[in-house]
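Missing here: one protein chain of the complex. Every other protein chain is in place.
Here is chain A:
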Amino acid sequence: MSRYFTEDHEWIDVDGDVGTVGISDYAQGALGDIVFVDVPEEGRELSKGDEAAVVESVKAASDVYAPVSGTVVEGNAQLADEPALVNSDPEGEGWFFKITLSDASELDALMDEAAYAAFVAKL
């Protein structure tokens, strides 16, 4: 399993042809306390870059974009009751949704963990 990051601070773990998507630790830190998360429904077709989910902190509402194209297989239902999971475990239990990859080559344009760390360091 390998993890990729976007410049918009989403991460995706790829296992076979299914990816798990969330927002990075840097992103949750920048947003502050998260109070609401809206995840996509199962079966929704997404193209890379589509608005896939919404995350609200006390002040800011932000869109989360699909890092790859595909079909949503599951949204993290736990986030409806416990949005704080995104703060406490952004790159684990605070995942947003799972998606089947329709074009694995889209991953090539994303950053690996080291490249993302370097990207964030420059912000």
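The rule is short, and it goes like this: a residue touches a chain if its C-beta (ideal position, glycine included) is under 8 Å from a C-beta of that chain, and two chains touch if they have at least 3 such contacts; residues count from 1.
Here is the rule we go by: contacts and distances are computed from a predicted model.
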| item | value |
| --- | --- |
| Options "Electron transfer flavoprotein subunit beta", "Chemotaxis protein CheA", "ABC transporter ATP-binding protein" or "glycine dehydrogenase (aminomethyl-transferring)": UniProt name of the undisplayed chain | "glycine dehydrogenase (aminomethyl-transferring)" |
| Touch with the omitted chain, as defined above, among A:31, A:79 or A:101 | A:31 |
| Those residues of chain A which, in the complete complex, touch the missing chain | 8-10, 23, 27, 30-33, 35-36, 55, 57-60, 62-65, 83-84 |
